[in-house]
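Starting off with a structure, shown below.
As you look at this complex, bear in mind that one protein chain is not there, while each of the others sits in place.
The block that comes next holds subunit A.
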Amino acid sequence: MNLPLSDPVLLAQDIPETLTARLRSSGQAVCIRFSHRGDLLASGTAKGTIAIFDLETNGVARKLKGHTSGRTVQSLSWEKSGRYLLSSSIDWKVILWDLKDGSRVRTVNLGAPVYIAELHPSNFNICVAALYEYRPVLADFTDSKKVKQMALPNLPKRAPHEIEGNEKADAKHFTTVAAFTPTGSHIITGTTKGWLNVIDSKTKETVYSNRLCSKPILLIRLSSSGRDLLVNASDTIIRTIKLPDLSDPNLQPDSIRLEVEHKFQDVVNRLSWNHVAFSSNADYVMASTLMNHDIYIWERGHGSLVKILEGPKEELGAVEWHPTRAFVAATGVESGRIYLWSINTPQRWSALAPDFVEVEENVEYIEKEDEFDIHDTAELTKRRLDQEDEDVDVLTVDEEQLEREGRIGKGAGEEFRMPVLLDMGESDSEDEIVAIGTGQFRRKSTAQADELEFVDGDDVADSDIGTNGHAGTKRRRGE
């Protein structure tokens, strides 16, 4: 509802500018993911805990514990309404959480460390997971007693004569990443040998394959429209690819062509990229860099670099773009803190009094003829009251507004409201208890709370533990 009062210049700005906040740490975050509505941010830590941040307060809304302690959380995936969250870890497990009460709906052991697990876009009882040195799995846990695990192919689709003589190589050909298309009809996977496979999620067969490079593929991301694919491979090149409409029933698998639209790379420094993401409308591509502190943002129209977001003095790991706003979150590799970039909104002075106007240059004031005439105030008041005859509707909410709130339109569905826990004690993790014991960090901050910096006494406790846990897992995927 703040749109009509907001500065149109700032609203038109679609990439973030500056580092604006740091989230109160709750352990060493290694992977983050915005909820579909954009009001919550889930973060998984190197120690296996998960924290849900409320982005309105920048505070922890819930903590989830269930993965084997000390094992890195590898990926997070939100269900549409924001009530369910899927997490995966190198402890072989994927867990489906119900955020209403923080309970575990399903815990599934997939039999191998998980690279990434993603929920089906419309059915949160189905997920696809890429496993370490194993075939990717489509898991259906509708039935709580018997989870169906269906293995998906690792190998690209090839003509029969190509298979011969390749058995030896195929034995070491594994899938590193898997993602659903927005309708859930297909799964796109990337392999250690640089192949991109399109798998039909019904028949579980590869319908199309394409080799992008000879190095392993690290990450595949789809835009919300499902027509754009973003691929990060360990050959230091980020590729964007236009996808055909895979949900079209008339689509012939043979006619699929995946053509690389843009290649983004740093030719001079040969930077490699830790993590990549599309902007909310897929107009921009951003990447965090290995051994470097910056986030690079390219626009896709011409494929040019438009912005380098400078941040804290540490390497950044996972980066995520907010689903609707010019707002970026990233994790620090060493500290595990979560940093936020957005647009600075200066105070407009004209808002402070009704007769203030912001002018470009001096304006000579011309007094109106009747400006200082004395009128009978009673007469004026009466006339004004008589003029207040328009119909006012204080009840009906604009459809546009309802759509923004996600009550009608395409985002509509069962509304989920995250319960507000006033006594975080029950969901507190050990590191926060330590923080309370070691000093009055939280108490002190109440009186003179800083507007941007969120005092983080909590990560003092674990800053000396396992700083390289995250780096290790990430690198392993590149090998």
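In this text, contacts are C-beta pairs under 8 Å (C-beta built on N, C-alpha and C of every residue); 3 or more make two chains touch, one makes a residue touch a chain; residues count from 1.
In this text, contacts and distances are computed from a predicted model.
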Select, from "AAA+ ATPase domain-containing protein", "Mitochondrial division protein 1", "Vacuolar protein-sorting-associated protein 36" or "Large ribosomal subunit protein mL44", the UniProt-recorded name of the complex's unshown chain. "Mitochondrial division protein 1"
Which one, A:T57, A:T142, A:N281 or A:T324, makes contact with the chain that was left out? A:T57
Contacts of subunit A with the absent chain, listed as residue ranges: 1-2, 4-6, 39, 54, 56-61, 345-348, 351-354, 384-385, 388, 390-398, 401, 404-405, 417-424, 442, 445-447, 449, 451
